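Complex shown without one protein chain; remaining protein chains in place.
Note that the chains are named A and B in the order they appear, and that numbering of residues resets to 1 at the start of each chain.
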Amino acid sequence: MTNTGSGHFFEDFNVGQVLRHSTPRTLTAGDASLYMGLFGSRFAVQSSEIFARAIGYPRAPIDDLLVFHLIFGKTVPDVSLNAIANLGYANCRFLAPVFAGDTLTATSEVIGLKENSSHKTGIVYVRSHGFNQDNVEVLDYVRWVMVRKRDEAAAAPQEHVPELPAAVDGGALGSACPRIGVSAYDFELAGSARRFGDYAIGEKIDHVDGVTVEEAEAQIATRLYQNTARIHFNQYAAAQERFGRRLIYGGHVISLARGLSFNGLANAFHIAGINGGRHVAPLFAGATVFAWTEVLTKGALQGRDDVGAMRLRTIATEDKPCQDFPWKAGDDYDPAVRLELDYWVLIPR
Amino acid sequence: MTNTGSGHFFEDFNVGQVLRHSTPRTLTAGDASLYMGLFGSRFAVQSSEIFARAIGYPRAPIDDLLVFHLIFGKTVPDVSLNAIANLGYANCRFLAPVFAGDTLTATSEVIGLKENSSHKTGIVYVRSHGFNQDNVEVLDYVRWVMVRKRDEAAAAPQEHVPELPAAVDGGALGSACPRIGVSAYDFELAGSARRFGDYAIGEKIDHVDGVTVEEAEAQIATRLYQNTARIHFNQYAAAQERFGRRLIYGGHVISLARGLSFNGLANAFHIAGINGGRHVAPLFAGATVFAWTEVLTKGALQGRDDVGAMRLRTIATEDKPCQDFPWKAGDDYDPAVRLELDYWVLIPR
Partner (left out) sequence: MTNTGSGHFFEDFNVGQVLRHSTPRTLTAGDASLYMGLFGSRFAVQSSEIFARAIGYPRAPIDDLLVFHLIFGKTVPDVSLNAIANLGYANCRFLAPVFAGDTLTATSEVIGLKENSSHKTGIVYVRSHGFNQDNVEVLDYVRWVMVRKRDEAAAAPQEHVPELPAAVDGGALGSACPRIGVSAYDFELAGSARRFGDYAIGEKIDHVDGVTVEEAEAQIATRLYQNTARIHFNQYAAAQERFGRRLIYGGHVISLARGLSFNGLANAFHIAGINGGRHVAPLFAGATVFAWTEVLTKGALQGRDDVGAMRLRTIATEDKPCQDFPWKAGDDYDPAVRLELDYWVLIPR
């Protein structure tokens, strides 16, 4: 699509429309380093070429979430430049590993539209796809956003709300993770002896540490993804809106929580899919993010005995340590909760 | 020159003097990534190895302005450590592409000197040159700075004010851009269908977005260029001077404006020359930078029909969106204007 900087409004979308996003991007070791400096990831597979090769990767893969954020960023100019809120993610699958040197592009298909009763906004559902330079699909996911109408009087597109699975089929996941040699996986070097079999369904894990968000960090990260959503960068405009401040990109909180989750999940080295994500409340610079995780289910991968899949729910909070596992109080979220993320990780058996 | 950290004063310079600057620097993919994180550039040629190669580059080139800032940085210890103000740039030509792995060095020739009537300061004009490891010149430009005298009573050097062209000859530019295969240039992927023929002389383009400057970002960028100018880093000293704050490096504003200019100029992938630049007023952290551009002239490159040259004037403002194209009110600049940059870009025909 042509990027004039003004983006699309709700009435510009129609179901079945395919958006080919601009800005192809070659990922390098430099991106991996900067991502490390911003989130401090410690998972051994992404941190060490030697470790990754020992277990069967051709090279150390790029962090899954860096790939996610990059593909997400490409969709922003066409999908969510005029979004009021990023409502959710679903059915996200990591399909092939990404390595330094790979060049990523993205497309999205509009799979649903629903005007809001105010006639001022509507919800746009897209399925986005990321590809590498060999046109191998590396990622796909659904997200839905509330987008402004340019003109309240404009006719609304035909309403269509897609059916979305509550969760990705865990057993079908894993194509982004080669079969690993578990005997070569050095658990001590990876930071924990805990394997698939050592986690119980229902187990709750406090990730202990907290990390305070700085405006400069969030801006650098969000630009690294070439995400141009205005609310993350423009304090002049933000000062005149509801919150008065730049909003931290929701994906920033996801990466912070993933980084913290190493404390207790050190061997859960690969995110294979994301079942659903919800930004319960916005986050602003100065907040200290904490996180905890519950093991929801565990499952086998089809035809594989090297790794198992664990379905996790990670909750990230603001300014509230998680030793008491804050989540919901009745139907409402604990007021400290900022993120709820439901996803599948792979972990050696 | 020997770098003792005290720099040169006005009376230390003489016309014809050649300064060979210290600190050779190998640029890497890491520098490109950090530059991306700091400025969020989206021009496809620099962002994607695949895109760059498809149109005829041997590899994705390093962003032109990163090269400019790096060469500029090398000149600071010898030219402008005791500068009060960076008065202007002129006659800047990008002469050869720079790639990750190249090692850059710089020299400057003193081409003019003029003491100010106060006898406290003088203006130093230098022509600076950047070279790669094969001694190929990659960049040259003139700048002039107001430099303190060490001793007011010192005899002033012979006054000589160089004649500078109002603009670089656009037709002679382009040696840093290989002949490109326009049929392989994917305009949709690059983010815009607009080519050379689609822009009108006199056309004004609002770049729409605004970006707020953080102190940490500006310091990281300026250090990445190994620019040691004190006023950008030392809050203790700045607190005792006129503004009371660290000054943002002028080149930071140029890079922010270039990043914003993607909105409307997505295919203007290469800066071929800079005719003149003026930092109309200083910028400090916390400011939100906006920008707009006017197409001043258009021209052919000698012997080339793949790309055309557009001469642009980009205005960057502080805390003032640019839909009304703020520039001058009579002889004076609009008080929101911070940068006026007059330059040549290349764009596919």
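One rule holds in what follows: a contact is a pair of C-beta atoms (placed from the backbone, for glycine too) under 8 Å apart; a residue touches a chain by one contact, two chains touch by 3 or more.
Keep in mind that this is a model prediction, so the values were computed, not measured.
In the complete assembly, the contact with the undisplayed chain comes from B:S33, out of B:Q17, B:S33 or B:S80. Contact with the omitted chain, checked across B:N14, B:Q133 or B:T297, is made by B:Q133. Contact with the chain not shown here comes from a single listed residue; of B:H119, B:K204 or B:R230, that residue is B:R230.
Of the candidate positions A:D151, A:D305 or A:D319, contact with the hidden chain is made by A:D319. Where chain A meets the omitted chain, the residues involved are 28-34, 36-40, 42, 44, 47-51, 60, 188-194, 207-212, 214-217, 262-264, 266, 286, 288, 290, 319, 321. One chain is missing from the display, and on chain B it is touched by residues 1-6, 20, 22-26, 28-31, 33-34, 77, 101, 103, 105, 133, 214-217, 219-224, 226, 228, 230, 233-237, 246.
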